[in-house]
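What you see is the complex with one protein chain gone and the rest in place.
Should a chain be cited, it is by its letter among A, B and C, assigned in written order, with residues numbered from 1 in that chain.
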Amino acid sequence: MDDTDLLESYRRFLADRVLPLETRFLAEGFAVVEPALAEVRAAAHEEGLWAPQLPRSLGGLGLPLAEFAEVARVLGRSPLGHYAVNCQAPDAGNLELLIDHGTDDQKRTYLEPLARGEIRSCFAMTEPGRAGSNPVWMDTRAVRDGDGWRIDGRKWFASSAEGAAFAVVVAVTDPEAERHRRATLFIVPTDTPGYRLERNLPVMGEAGSGWASHGEVVLEGCRVPAGTLLGGEGEGFRMAQERLGPGRIHHCMRWVGIAERALEALCRRASERELAPGTPLAERGVVKEWIADTAIELEAARGMVRRAAAAVDRLGSRGARVEISMIKVFTARVMLDALDRAIQVHGGLGVTDLAPDPLAWLWRHERAARIYDGPDEVHRQVVARAMLKRFGGTPGGSGA
Amino acid sequence: MDDTDLLESYRRFLADRVLPLETRFLAEGFAVVEPALAEVRAAAHEEGLWAPQLPRSLGGLGLPLAEFAEVARVLGRSPLGHYAVNCQAPDAGNLELLIDHGTDDQKRTYLEPLARGEIRSCFAMTEPGRAGSNPVWMDTRAVRDGDGWRIDGRKWFASSAEGAAFAVVVAVTDPEAERHRRATLFIVPTDTPGYRLERNLPVMGEAGSGWASHGEVVLEGCRVPAGTLLGGEGEGFRMAQERLGPGRIHHCMRWVGIAERALEALCRRASERELAPGTPLAERGVVKEWIADTAIELEAARGMVRRAAAAVDRLGSRGARVEISMIKVFTARVMLDALDRAIQVHGGLGVTDLAPDPLAWLWRHERAARIYDGPDEVHRQVVARAMLKRFGGTPGGSGA
Amino acid sequence: MDDTDLLESYRRFLADRVLPLETRFLAEGFAVVEPALAEVRAAAHEEGLWAPQLPRSLGGLGLPLAEFAEVARVLGRSPLGHYAVNCQAPDAGNLELLIDHGTDDQKRTYLEPLARGEIRSCFAMTEPGRAGSNPVWMDTRAVRDGDGWRIDGRKWFASSAEGAAFAVVVAVTDPEAERHRRATLFIVPTDTPGYRLERNLPVMGEAGSGWASHGEVVLEGCRVPAGTLLGGEGEGFRMAQERLGPGRIHHCMRWVGIAERALEALCRRASERELAPGTPLAERGVVKEWIADTAIELEAARGMVRRAAAAVDRLGSRGARVEISMIKVFTARVMLDALDRAIQVHGGLGVTDLAPDPLAWLWRHERAARIYDGPDEVHRQVVARAMLKRFGGTPGGSGA
Partner (left out) sequence: MDDTDLLESYRRFLADRVLPLETRFLAEGFAVVEPALAEVRAAAHEEGLWAPQLPRSLGGLGLPLAEFAEVARVLGRSPLGHYAVNCQAPDAGNLELLIDHGTDDQKRTYLEPLARGEIRSCFAMTEPGRAGSNPVWMDTRAVRDGDGWRIDGRKWFASSAEGAAFAVVVAVTDPEAERHRRATLFIVPTDTPGYRLERNLPVMGEAGSGWASHGEVVLEGCRVPAGTLLGGEGEGFRMAQERLGPGRIHHCMRWVGIAERALEALCRRASERELAPGTPLAERGVVKEWIADTAIELEAARGMVRRAAAAVDRLGSRGARVEISMIKVFTARVMLDALDRAIQVHGGLGVTDLAPDPLAWLWRHERAARIYDGPDEVHRQVVARAMLKRFGGTPGGSGA
């Protein structure tokens, strides 16, 4: 099966199995469609579409990031697409962490069932009291307690905490260390005493449920054994960053898929909706401008994301961090603008949850794209610093 | 009580009585806070703040539009502010229609209890099958039926239909007439057989309730007596436009209030949130740019809205329609950008419904500001045509 | 003669006397039209239009700033308008300095002939080696030398230096003082030995001539007597700032005039130019958007400038500095966007110097509007700091 065939298979899978569940998901929530999605996931296994990003040894397709990017784009068209084949955040990131840093025991207990889609997980890093954009400043502490550790703290935006079998928790183990060496990761089973999902955050009017929710988690005297430490002590910040690199690419690919869907919805509505008998909206010059600008920006974003994915394959996510920061800023903006224009062309229908495509849902829930995994401002600083380093001292007319 | 005192009274009223209800309204809906709001409304009566826009003969304060604009701005800070003193859409517009065009009987039956806040109403014009931006193209028909009329059709975005005592319905009475003379207004009590509120539209994830909802209304063989006809036959389009003029100003004033609140929230968060110990967000240059741009655009909008209100007082809403179109486009954009920046500076908190100010709620529900009462595109055309008429033929260097 | 009549007189004066000189000015430079302009200036005297901003005692009309704003807007339509009635920069600012701070002797020698338009002047503050946006950091030194002072330094962007009878020079007199108290102003006649106009700067491809030029000035051992010190020692920074306040308003008014001209040119071209036989450009939706956006932004700018002018009349330029910073940023942007759109609608003609209105000339020479008298960034900081001070600490829902 060559690349084009594979993409075509994902397209058909999305159209035939995933999109039919969207309306109920949007209206009634994740918990309601979870059983139906379980069947879809089983079908993904059968059709050879399961976990495109995972190595074959774990039951996946083993695609390099540059190829996975295309799949992620196709699946990204629907809020349920990634989940349907087990490449969804936050599990995808946790899978990578476990692959790279898990002990044999951790792999057996957490990685394998996660890869098979039998359990879900979450990642608990951001804290309500501290700026998410400064990941080295956190209050959650883990202190040695006998053989193990005792963790105390409060986390939020732990996406998919509801129903997760375990959380990967970032906690400060050495507050006196150099600031990038203070934190450590722990695998905390959610049934550990002292771990508590306090609530699902009301995000844009919805607390959500299950995988489609964002939890606020409290750890109070939460005791975990030594074997739950993931990676090395003091490696938490570095590993979290390492995890975020490909995660951002996954998001960007997904956003390109969303923007593509928005562009299509924009074109379709412009063609079908009449302003007056026989005069479709598409005849208005300004509607054509929206279409053109969306198409142009999308073309730009698509190419940038591909190149960044190839750069990660080649250089690792640390080596490609400037490229990653670039696409994070650019793609989020392109997606949100595409959705905004698509809403506008739908008129009143656009702000309801009744449009043929979930434009309003995507627009309000993806607003966070400019915030999570580093706000635009932080990524722009990364880019600027790299450029200043590259060009700040060189002589005038030369250069790449 | 001079102007400044009056505004100060409204400010205190808002802070003391209205804002405390916001959190419950946002989390649990209008129906839940309606009883508490009834008490607030009683207090508004007692404190001499009731219905600032209505004539004294109807129990209001009789403010001209230019003065009401300031009140509306103060109250606009909260989604509940206008409702609390009975100057909220859609009732405010219906009140004006009834004042200007109601028969004595209609005034006694509908205007007076509406002015006293004993009943609510809605306005049913937009149709799901037709572009709202072309108000002369609609399918709802009213045909003579004995002494009265029989109305058939489907309307949506009939805001506040749930709980309304009557609807003002726009229906085509003469499909063969010149296109601006086809429609007529009818007052349809909501208990009339054949009138049915089919559902509250799910807008941005919420169907809402009571005054804070947008209804889809079906009229099937709905018979109303002759006395329900409001204004003249064939006058429906003209009256609806006349109603929208001041309505748009009311919205713009409210949006300025929202933008002011967003700017304050932006400044407060920037001052209080630390990026690192001792370093507030406000020290970031880009945050200062957001603050400055918001403040500048808001200052521009505030002045424009004042001038447009004065123009309506002077020239009527038809005479000031270019000014009205200008502020509709400009103010909606300023408000949405202000909210967007305020959300961004709040980080993750900004997309939740937990922030001290309801930024995410306002941002998603006011997205419709660029659509309702004429989308941006239509208002820009009004402005452009006026400019082309004024300048398209005049010689070069001269002019106003 | 009431206000409207006065404006109408300025409009006619501009159309009849000033605009006819524009083409030659643009093609051949200021020096070539200077004799013709002298006749225009004589006519301004005769017609009672001379120096609207100056007090009657100095032969002007004594208009308050809010009224002068309207005149400045009308005259601003042409690059020669302000010069024609002696309210042009940099002389207007120097006139204010001399009125407020000049000794009797300085008034007789410099103020009176300047007010009569017999001589011209320049203002020498910015230095090539130092950021203009930090006016307290300069290298030009004045040291006591016998009874007088010896000044050494290099200045640039001394507008209108060519042909000026004297320069007002900002020089550091006490480098050890608190940084706002280091500088002092000196009136330096341009025939003083050691003062030298090194060249007219090539700005946007043109070195210009006479009043329409920007000089680089060298002071080498330039000795001036004690009586040339203007205002108090150490008062230079404060006086320069004081001078800039109204100066910025003058510029903003002028820019509004330019934007109005651009809007008219845009409408006219859109009406007249055919894309195909019988199809004017104005029928394109996007052209209408340009027209509408320009008109809306211009309406916003016009109102803001008026309010800022009234604020300066009421509070002084220091009291109104936030308003001034707001309009500086906003109006410059509105003007440049208006010109840019007008150029675009003119197609190839727009980038030539052959269009009926000097769009390309204004666009390239007014690009500096976002830089001179404080770049956008600095003014945005002023605005942001004021907002942070006002709102950074106040409680949530209240406020103006």
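Note that a contact is a pair of C-beta atoms (placed from the backbone, for glycine too) under 8 Å apart; a residue touches a chain by one contact, two chains touch by 3 or more.
Worth saying up front: this structure is predicted, and the values here are computed from it rather than measured.
One of C:G81, C:G231, C:G350 or C:G392 touches the chain omitted from the figure, and that residue is C:G350.
Contact with the chain that does not appear here is found for just one residue of C:E112, C:E206, C:E283 or C:D313, C:E206.
Here the missing chain is touched by one residue of A:A38, A:V143, A:A226 or A:A384, and it is A:A384.
Screening C:F68, C:Y83 or C:F157 against the full complex identifies C:F157 as the residue touching the chain left out.
Chain A residues in contact with the hidden partner, per the touch definition given at the top, are 11, 14-15, 19, 22, 77-78, 260-261, 263-265, 267-268, 270-272, 282, 285, 287-289, 291-293, 295-297, 299-301, 303-304, 307, 323, 326, 329-330, 356-357, 377, 379-381, 383-388, 390-394, 396-400. Of the residues in chain C, those that touch the hidden partner chain are 27, 126, 128, 131-134, 137, 156-157, 201-206, 273-277, 281, 284, 286-287, 343-344, 347-354, 360-361, 363-364, 367-368, 370-372, 375-377, 380. The chain not displayed touches chain B at residues 284-289.
As a working rule, only the chains that are shown with their structure count from here on.
Relative to chain C, the most remote chain by averaged C-alpha coordinates is A. Think of the whole protein's Cα atoms as having one middle point; the chain whose own Cα middle lies nearest to it is B.
Computed from the mean C-alpha positions, the centre of chain A lies at a distance of 37 Å from the centre of chain B.
Per-chain Cα centroids separate chain A from chain C by 52 Å.
With each centre defined as the average position of its C-alpha atoms, the distance from chain B to chain C rounds to 42 Å. For chain A, the set of residues touching two or more other chains reads 284, 286-287.
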